[in-house]
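With one protein chain removed, the remaining protein chains of the complex are shown where they sit.
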Amino acid sequence: MLVVRDLSVTFGSGRHRVDAVRGISLTLRAGRCLAVVGESGSGKSVTARALLGLAGDHATVRAGALELDGTDLTRLGPRQWRRVRGRLIGLVPQAAMVALDPLRTVGREVAEPLRLHRAVPPADIGERVVELLTDTGVPEPRIRVRQRPGQLSGGQRQRVLIASAIACRPPLVIADEPTTALDVTVQAQILTLLDDLRRAGTAVLLISHDLAVVAQLADEIAVMRDGRIVEHGPAARVLTAPEHDYTRRLLDAVPGRGGPPAPPPSAPVVLRADGLVKTYPRPGRAAPLRAVDGVSLRLHAGETLGVVGESGSGKSTLARLVSAMVAPDAGSVELDGGPWHDLSERERRGRRTEIQTIYQDPLSSFDPRHTVEVILRHALQAGGERRRTVTDLLDLVGLEHGLARRRPALLSGGQQQRVAIARALAVRPRVIVCDEPVSALDVSVAAQVLRLLVGLQREHGLAYLFISHHLGVVREVSHRVLVLKDGRVVESGVTGEVLDAPSHPYTRSLLKAVPAMPPREAMR
Amino acid sequence: MRLVWSRCGHALLVLWGALTLTFLALHLTRGSVVDAIVGNNTQVTPAVRAQIVQDYGLGRPLWQQYLSYLGRLLHGDLGTSYQLQTPVRAAIAEQLPPTLQLMGLATLLAVTTTLVVAVATARRPAWLRAPFALLEVAGVAVPQFWLAILLLTVFSFGLHWFPAFADGPAGLVLPAVALAVPMAGILTQLLRDGLERALEQPFATTARARGQRERGVLVRHALRHALPPALTIFGLLLGSMIGGAVVVEQVFSRPGIGSLLLTAVTGKDIPVVLGVVAVTATGYVAINLIVDLLYPLLDPRLKD
Amino acid sequence: GGDAPVTGGGLTYAINQEPQCVDPHATGQSVTSSVARPVVDSLVWHDTASGELRPWLASSWSVSADQRSWTFVLRTGVTFSDGTPFDAAAVRANLDHIVDPRTKSLGAAGVIAPYYRDSQVVDAHTVTVRLKQPFASLLVQLSTVAFGMQSPKWLATGGTELCTTVVGSGPFVMQGGWRKGRGVDYVRNDAYDWAPPGAPHQGPARLDSLHIKLITQDSARIGALTSGQVDAVARVPALDVKRLEGTMRVLRAEAPGENYSLFPNTASRVFSDVRVRQAFRGGIDWDNLVQRLFFGAYRTAAGPLSPATRFVAPATTTAVPYDPARAGQLLDEAGWRGRDAEGYRTRDGKRLTVRFASVKAAETAENVTLSEQVQAEARKLGFDVQIVNLPISQVINNAQRGTYELMATGFSGPDADVLRKLFGSDGVAVPGRMGSNIAKYRNATLDRLLADAQLTTEEPRRAALYAQAQKQVVDDAAVIPVYAAGSLIATTRSVDGVVFDGEASPSFYAATRSR
């Protein structure tokens, strides 16, 4: 049905030339799912866009063959391209949170392809939209059509995007990272939805960096790296018996398959929180939101306490409470058995260095004008450090020295996160609060960062409060786990016990949603 | 409802502040009010001077004059012009329509130009875009009065295209253009930038992927995103348009609030100045209120 | 012109300044005369051709031996445009209105109030004006628009409308009053049959309508004329005269009163020394400045009074030659011998600084150019002329406090009595009271000469007294006359019959406009 031969895409020219895709070939038949996997920047999205003729203004697309149902796409003019888009190929774009026009209602967004391609008579469009939303599992579709994307959850938005992509019943659907940044529970629902589509005879091109995700769905897997396909084959084979070294590395990086770390030797409690409550006012007359609602925790030296929970369950708020960035409405935090929240800001200032935070979005935590070197130097000064230098810190987190002169904005996500870790370590903290430290990174990079954190803990006896919505990640690093729901702790305990034999239904639902990888025959 | 009340209170506060500030500043200027009224008519008799002082209550202490002004204002009485010897309200009522017409047409021109040019040139090749971009910056840079004189000389006296001093709509064109140019310059830059930003957003790609044509993406999606910031500036520009109106009215010898204001300030015609400030400050507050109310219409997220 | 005059049609005349109040009795602005003149007639007609005062609404007059009662016999059959008859009571109502403080007259009252006692109706068409003291200039003053006759019924309304509309007996009737910032419209008064005897014709005006339009910017006003948007314009800049003369009609008249002059503050440190004043006056080539800067549009002043003024002295007695060498000598004598780094003269280490106060906003472009030229020329003499532009209220304040060395003005007045305003001791401004003697000149001899000139209506005697007075102020260099200002108006070639009245205001009574 879809035949791609020797597709290459370059951007710009001369010095600025980027070869994003370098001659890839694919075929896809109706009712089948081909997954394209690869790390960030490997050219997956560019491929997807090139298939729609949307590679971009400065792109040069070349292809030996680009055929859809026998039509030669390379020969299409702008007008004919428009007839392909949405009607013959539906695209579920990357970044669900921003891929819908925030100012238009969901109904109009879904209706747009119907209208443009005159797929159904205008009078029936409304009904068809509701039908589509119902099919894709958007709850209360008749209400949703009148709402705007901002009023929908991430998973709902993703489903709306799918509804819009399949509105004209295209024979081919391209889904670009349809589940990144979604909670595990929602992710599972989306995958089921795509599976249903495939069963109904649609060809699905699934793009992801997460092998665990594609394992659920793909009939075939193509592994991309640097714009090339390095391995291609039936899903079962690629996942269980990867041939290419890179594929193997990708598989290794999938978190959560190792067991939880061994419990550390018993150590004193460094951080202790009791009955923390934080409320936020809500607009109008609504009762204030209890973002954190009576949370207590203990953190021992050298230990990692994982905090899991869905988006909005209060994880970040808890982090800010612990690091005394906001004051709790009730409850207390003690550091090393002494008061922490009850200190005045002045008294606390001297001890601030004992708790450091690594943020979900490291870039915004750096002053945009400062270079890595300046950032680290300031941090060393703040910690009153004499002996260590910026170079030592870079070595500590495994960054090349040459990067010191760059500004963080010019670093990759993984590098940024390492700088953030280096900065936190510069002041020799006792506790590091990691707020989603790897959720913005792709799997292989995330795995490196996690390894780094674990290593540093062993070496320096750090205590981590490790926040993540990704159960696999939490499982890999945490000694104990705390499950948060709506600001309350619903379950807590040793990682193995909680995650292998959850007692609370919420925990169970979280776990069930985690995609399972088939066991691999190690072929090293 | 509470919001409306607090808005009104806020507006009154601003109005009061503006009037008080102006009142004080006017009285701070050197030279007595009587002298200003008499002007260079050096042969005025003492009886006439006394009559002026009495009629306008100029003999009272400043704070009494201030309080009585406020008191009368509460009853909608703006006082009597010293120079024109007519009620300020009547003078303003007479001068406001031509200024409003002028500003109205200028606004219309500016908004139309902005929409047309911004939409036509957003994300277009440089050869199409660059000349407009230059014109826009130049439109902001050019001194308004000079532009007005240029327009007058070329299009009225030279080419005879537009009468410059006719009361009818044809006479309104050139002054309105002079007034509209800087506004259009700023707004076009803003709007186009907003459009280009929006066109690079993921949702624009989504729309293209559905088969939407570029024009459709622009008009149906990008425009609504680009309008709100332009609207804010538009409100502010409207508020400060009165300054431009003074200059333009001067060049085109047009009646209007601007000319009224100018002669009143230099002639220390305090009631007129205060009256005009009251009107323009109210206008400013009202415009900002309207902009605030329009905002949620353009960006419904603000309603939630 | 020539054959049968064209009648009908309308004419649009653009003026440069806005009258704040069009009531000629109340206003202090000269621009008002152009606006009010089409509507009001006067008791006396000033025949500019002969310089004589001739009957108009008053058919004859006589003055008592003590010079304190003037009896006017009025023309019959005259009615105001609102139907009110013109009679003795109307004259009385007009004069009473002028001096009534509630009128807040900034002009006319100042002229007559010091003299006026009352008016007595002798019979329906005879009125006697009684004065507190002799005022020989009364007649000529009565010929001005400021003393024009308005309908007593209209005056009696007394409201603020008086400032927007004038109701008189003139050849035109104002329609709807002055519209601020725009202008005013008139229609012909068909009943009009009392033009002054020397007028170009008798009976109703020839135009159906007249429109006065306000165009303040000079270039815009000229542009409006050349592009056919108006038919006539006031105040043609001197610069444009030559250019317009080819295609348009340029009409000029010198206005009676004082020439446009600079006044040294004789009470100031610098100019209290007559030698310094003389140096400033004699050291600058005024004729060259005037002829060059104004492109020959105006005559260089030969004395304090304009040639159109009654009792102006012959130029030979008042003209002062240009003599820069002598000026330098005078300054040396006065002690301004030093020179500072910038080349200005100094005395005791202090620079010869002259603050030239002006209201730029109210000045014509030409006068601004002139002032900068004076600055440049005076620099050659060693004067540091600093032009200080201020709003009017502050200039007045400065005038009262005497914080200036130089000011410029042109002061109109129908006869040489204007000298009393300019140089009379009681015209010196003091804090709290403004005065027109901006030279702050005090001279008892002069005061007496000028007072005496009001005691007699005998013209040769008055002429002699005024000649003496003019010589006095010239000798004392209390004034630096520059040019004879006047009215320069331009019309399209299709306009004909525009003449000037005694105040150099255009009269459109006999005007025609062919198509």
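In order of appearance the chains are A, B and C, and numbering begins at 1 in each one.
Operating definition for what follows: a contact is a pair of C-beta atoms (placed from the backbone, for glycine too) under 8 Å apart; a residue touches a chain by one contact, two chains touch by 3 or more.
Here, contacts and distances are computed from a predicted model.
You can't see one chain of this complex, but its UniProt record names it "Peptide ABC transporter permease", from the set "NADH/ubiquinone/plastoquinone", "Peptide ABC transporter permease", "Arginine N-succinyltransferase" or "Dihydroorotate dehydrogenase".
Hidden chain, full complex: it touches shown chains A, B, C.
Screening A:A65, A:A200, A:M325 or A:A501 for touch with the missing chain picks out A:M325.
Which of A:R169, A:R351 or A:R388 touches the hidden chain is settled by the complete complex: it is A:R351.
Touching the chain that is not shown, out of B:V117, B:A178 or B:L261: B:L261 (per the contact rule at the top). If you put the hidden chain back, the residue from C:L53, C:A136, C:L262 or C:L289 that touches it is C:L289.
One chain of the complex is left out; on chain B, the residues touching it are 13-15, 17-18, 21-22, 25-26, 28-30, 126, 129-130, 133-134, 137-138, 140-146, 149-150, 153, 157, 182-183, 186, 189-190, 193-194, 196-197, 229-230, 232-233, 236-237, 239-240, 242-244, 246-247, 250, 261-262, 265-266, 268, 273, 276-277, 280-281, 284-285. Listed for chain C, the residues touching the missing chain in the whole complex are 217-219, 222-223, 237, 239-240, 243, 288-289, 292-293, 360-361, 365, 368-369, 371-373, 375-377, 379, 386-391, 394.
Those residues of chain A that touch the chain absent from the view are 323, 325, 349-353, 355-357, 359, 361, 363-369, 378-379, 382-383, 407, 409, 423, 427.
By our rule, only the chains that are shown with their structure count from here on.
Chain A and chain B have CA centres that are 50 Å apart.
Taking the mean of the C-alpha atoms as each chain's centre, chain B and chain C sit 39 Å apart.
Spacing of chain A relative to chain C, judged by their CA centroids, is 87 angstrom.
Put simply, chain C touches chain B in their complex at residues 14, 18, 20-21, 26, 28, 101-107, 109-111, 113-114, 160, 163-164, 179-182, 213-217, 219-221, 223-224, 226-230, 359, 361-362, 391-397, 400, 409, 421, 427, 429, 433-436.
In the complex of the two chains, the chain B residues touching chain C come out as 29-33, 35-36, 38-48, 50-52, 55, 80, 83-87, 91, 94-95, 98, 149, 152-153, 156-157, 160, 163-167, 249-256, 259-260, 263, 266-268. Residues of chain A touching chain B in their complex: 49, 52, 54, 82-87, 90-91, 93-95, 98-104, 112-113, 116-117, 148, 150-151, 161, 164-165.
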